[in-house]
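For this view, one protein chain was removed and the others were kept in their places.
== chain A ==
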Amino acid sequence: MTARIGVVTFPGSLDDRDTQRAIRVAGAEPVALWHKDKDLKQVDAVVLCGGFSYGDYLRAGAIARFSPVMEPLLEQAKAGLPVLGICNGFQILTEAHLLPGTMLRNDHLHFICRDQKLRVENAETSWTTDYSAGQEIHIPLKNNDGQYVADAYTLDKLEAEGRVAFRYLDFNPNGSQRDIAGVTNAAGNVVGLMPHPEHAVEPLIGTGRTDGLPFFTSILKKLVNA
């Protein structure tokens, strides 16, 4: 039996199908979850995908964070359920306070879409064990509100605890503090990042590389070996 990984669809989610496909390509079984679901269908992990849930009204992720599905998700994430938030999913996780900091408008005020170079800083989270620490990868980035901010104390703490999981390399595309592209919680089961690994799992599309696939093979290995 393989691992079952849930993908939540909110009103305005865009990348749920791509995320399900990435999970399948990695060899796991995607399970569609709906924002109104009150249980998580006993999945082994959850991905909150990219898009513009609730039109980004109020703040990106602020309304999705109070969806019915978030209630069991919050509870189980705190108990160790692996959760990955990509782009809007990352914004939802910060709004839900599962991850520290938050995202502001890109400093240049433009939507940005580009192939982005990243460095994997932490290869020990539930979602990154198939990378090696310091590995450089290229995956697509596309967002309007991608500027990661937190107070200096939080940033220092994240750095000291190795919780900056990914950093932008060569070019900071949105003004994120300390070039932070993604962070993890202390336990390593909840990870969020702005760039989109699910768009880089097959050579034919995305960046023409499969640099995003290890996110999904990492979690599969963790769950199957558990």
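Points to keep in mind about this one:
Keep this in mind: contacts are C-beta pairs under 8 Å (C-beta built on N, C-alpha and C of every residue); 3 or more make two chains touch, one makes a residue touch a chain; residues count from 1.
In the analysis below, contacts and distances are computed from a predicted model.
Within the choices "WD40 repeat domain-containing protein", "ABC transporter permease", "Phosphoribosylformylglycinamidine synthase subunit PurS" or "Glutamyl-tRNA(Gln) amidotransferase subunit A", the name that UniProt assigns to the complex's undisplayed chain is "Phosphoribosylformylglycinamidine synthase subunit PurS".
Within the whole complex, the absent chain has one touching residue among A:Thr102, A:Asn185 or A:Thr207, and that is A:Thr102. Of the listed residues A:Arg24, A:Arg59 or A:Arg178, the one in contact with the hidden chain in the full complex is A:Arg59. Screening A:Ala64, A:Val120 or A:Ala150 for touch with the missing chain picks out A:Ala150.
Although one chain is not displayed, chain A still touches it through residues 58-59, 62, 66, 94-95, 100-102, 104-109, 149-151, 175.
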